[in-house]
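A single protein chain has been omitted; all remaining protein chains appear in their positions.
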Amino acid sequence: MGKGKKGWALLLAVVMLTTTLLSACGSPDKKEDKGSGSKSGTVEVSKEGFPIVPEQINLTLMAPDVGVQNWNDMAVLKKMEELTNIKFTYNNAPKDSFDTKKNLVFSSGEYPDVFLAAGLTAAEQMNYGEQGILIPLEGLIDEYAPNMKKILEENPSIRKSITAPDGHIYALPVVDFNQPWYRNPMWYNGKFLKKLGIDKLPETTEELYTYLKRVKEEDPNGNGKKDEIPLSSVNLRDIRTWLLGAFGVYEEEVYVDDNQKVHYTPMEDGYKEYLSYLSRLWNEDLLDHESFSQTSEQKKAKAQNNQVALFSDWHAYMTMGGEPGMEDPMFVPVKSDFVDKPVIARNRGITIGAFAISNTNKYPEASIRWVDYLYSYDGALLFSKGPEGMLWKYTDEATKKKEYLPVENIETVRSTLTPNFGIAIPSVTTDELLKGLKTDFDLWVDKESKEKLLDKGSRIPFPILFLTSEEQAEVNVLSSDLNTYVRQMEAKFVTGAEPISNWDKYVATVKKMGGDRMQEIYQAAYDRWNSN
Amino acid sequence: MVTAMKESRSDKLFLVFIYLFLAAALVVVLYPLIYILSASISTPKFVSSGEMWLLPKGLTLDGYKLVMQNPKIWIGYGNTIFYTVLGTSINLLVTLPAAYALSRSDFIGRQFIMAMFLVTMFFSGGLVPSYLLVKELGMINSIWALILPVSASVWNIIVARTFFQSTIPKELQEAAHMDGCTNMRLFFQIVLPLSAPIIAVMALFYGVSHWNSYFSSLIYLNDEMKYPLQMVLRQILVLQEMTAETTGASISGDIAAAMNNKAEIAALVKYAVIIVSTLPIIVVYPFLQRYFVQGVMIGSVKG
Partner (left out) sequence: MKESVEIAGPEGVDLQQPRMGRSPGKMRRLASGKSTWSKMLQNWELYLFVAPAVLYFLIFHYAPMYGIQIAFKNFIPAKGILNSEWVGFQHFERFFNSYYFGDLLWNTLSLSLYELAIGFPLPIILALAFNEVKNGFFKKSVQTVTYAPHFISVVVMAGMIITFLSPSSGMLVRLIELFGIDAPKFLDDPSWFKTVYVISGVWQNAGWGTIIYLAALSGVDPQLHEAAIVDGASRFKRMLHINLPTIVPTISILLILNMGNVLGVGYEKVLLLQNSLNMESSDVISTFVYRSGLVNAQFSFSTAVGLFNSVVNAILLVTVNQIAKRTSKTSLW
């Protein structure tokens, strides 16, 4: 036994020795300070037109890869290379592990020149910006990125949302003015509506309840069995936002009301009403009792079996099966007695962290010009639909009207042409972009969105903003316990495992876990954002 | 097996019981396998609705077509076989001699070495320093990054050591030493030939771990041509989990369309992928089983 102890001691000594030795050489940080001193080298970067540089330059780029097509073979990127004279080497990582790889790359001290669609979070932008790894872009934007500059000038709120607390912009966003949905909408099964003779969709929670009840009892699928599932969900996540709106709550975690006051949803009275309402649906078997355990595939199978009356998805046909069609109408946000009108959350319109330049990039001016093209109509079109003549052509170039060429499986072909497939590539989506390319179905969906959501005053529940690193750290700590507790209690309240009479006890616990503090932090952050 | 002697009645009863037990195990375990096989050639809708529960429903070979049409599959297969063979060989070269040495009670310092190995089972520096190390060693985007960092596993060394301890008769080693036989010869000419079962087990354990591994390739490889099969298959399924995750939180129309497109493919090929990726390694097993035959080796030496 004595020997054994000695062994451990010796071992420990070795460990410590190797540790010190290797930590000395393991440090990646203080390498030679490449690039940052000798910005842009000798290359002349033209401020407008193409090519961007007279002689070809090489840059490295890191992006998530969805594994459909090698980026070197993508028509869109080849075309960009021709246009700009900038050749990229792609150090991509598979999409499902991209975050891991991204962190390793930031730790390794060797950065790609450009991060594309890297989903850099606010915290990452701040950290890496502060460290000087990501360079500030606002100066470059002013000089070399007229398209981006115009967008920021026209939309001061975007500038506010992408500017870090230190006043710099470290990453550019995806801008999409065309996409009004905060979350996937809910859709009614049109066949059921017809069968039950509904000509006006429910507009209050009571009307909705009555309709769901009728679905349950009147056998709208006509198979003689009461196998209808009035409302089906996966984990409530997909329907939560829509139903919260009926009780005056914009969003599931944090939102700001019309008086600039920030609310932490899980402690709100409206949230309590929402729980009671769902609980009622659950008790009367109107809310699918498998909502907490089923997969989205199982939900889809039920819908395709013509059992489901109301559900959420990007488009109804994706759940119902079959081809895109107009027979399943979009859910009209309902209101409860609790409020005068429903509140409706609207998409924030930007996705942050889509493009950044590292300090090892020798040609930041050229890089920003490259990406700025993506914020123009032509560039966005190129990345969204590929070069003209492959999937689409102009029918009238002056009015920007286009049409699709007779290509089969457009989505599949598109995925081989452009990297803008399943990842957040910088771009700006406007009405012009898709002019003429919209199918009747697309136009119908637009109309539904406009009438049912936009015209009813949907708005962004809470802007995208930066927390300071201290705030961020505190939110990280608070939210991991809070989210767990809140979701668990939501399920219990809804299923009746916990009676709603315990609400006060629940709120007390949420407060003890830091619910108030969450509200404070976000209020402070919002006030800063607002005053900028 | 052991002898052809007449079995007593209780022995027969015991055997009947054993056979029944194994037959029951067979049925219980066979079911999910048949299920996966059937699911791989059924229409996804019937699988998730529970309508397909034993035999295929809505017969379709699209799943297999999609997997097989991917040109990267065959490159992946080739890479995986290469990595598995090379990796496993290195694993055996490192593991077996070490395990044997550690099994010898006259090997001074083995407690220390054992302890040194065991510590690594619990404490590791984590991903970041390992990545930096591999990078410093210049192995990024090299196949060695998939092989050298997993040259041995403590668990397997311990298992092999236990085998050597409990099955190699000590007399053998003593006799060999008396004859002036070196440890080297003892190990290669006497111990190894007697250890076919553990070599087979080690080859299987290591081989399977190489076959299934994707994480190293995920973080160390950039070149798609070097991707092993599991990486290629993951790429086919890549957006499947995402769709479930995000259910449409603030995304653009393009992304939603792409995800839906991918999710449909994933539902279709999910089961086919399992068959394609595991069939080879399941087929290998029956061939290894003959090394587990009881007592043949030792008996012959002793006899």
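Some points to look at:
Order of writing sets the chain letters: A and B. Residues in each chain are counted from 1.
Operating definition for what follows: a contact is a pair of C-beta atoms (placed from the backbone, for glycine too) under 8 Å apart; a residue touches a chain by one contact, two chains touch by 3 or more.
The shown structure was predicted, so the numbers you read here are calculated from the model rather than taken from an experiment.
Interface note: of A:Q69, A:T89 or A:T121, the residue touching the hidden chain in the full complex is A:T121. Note that of B:I75, B:A101, B:I140 or B:I190, the residue touching the chain absent from this view is B:A101. Considering the whole complex, the residue from B:I75, B:I190 or B:L204 that touches the absent chain is B:L204. For the chain left out of this panel, the touching residue among B:M114, B:I140 or B:I190 is B:M114.
Of the listed positions B:T60, B:S89, B:T162 or B:N222, the one in contact with the omitted chain in the full complex is B:T162. Summarising the interface, chain B meets the missing chain with residues 1-3, 5, 7-8, 10-11, 14-15, 18-19, 21-23, 25-26, 28-30, 32-33, 35-36, 47-51, 53, 93-95, 97-98, 100-102, 104-111, 113-118, 120-126, 128-130, 132-133, 148-149, 151-152, 155, 157-159, 162-163, 165-167, 169-170, 174, 177-178, 182-184, 187, 197-198, 200-201, 204-205, 208, 212, 241, 270-271, 274, 277-278, 281-282, 285-286, 289, 291-299, 302. On the side of chain A, touch with the chain left out of the figure occurs at residues 1, 3-4, 14-15, 18-20, 22-23, 26-29, 99, 103-104, 106-107, 109, 121, 123, 127-128, 131, 133, 235-236, 289-290, 292-295, 297-298, 302, 472, 475-477, 479-481, 483-485, 487-488, 490-492, 495, 497, 513.
Please note the rule applied: only the chains that are shown with their structure count from here on.
Residue ranges of chain A in contact with chain B, taken from their complex: 3-4, 7-8, 10-11, 14-15, 25-26, 28, 65-67, 70, 91-97, 100-101, 103-104, 107-108, 110, 174, 176, 178-179, 181-184, 234, 237-238, 295-298, 300-302, 304-305, 312-315, 318, 321, 347-348, 351, 384, 411-412, 415, 420-424, 429.
Residues 44-46, 48-50, 111-112, 115-116, 119, 127-129, 131-133, 135-136, 218-219, 222, 224, 231, 234-236, 238-239, 241-244, 247-262, 267 of chain B touch chain A in their complex.
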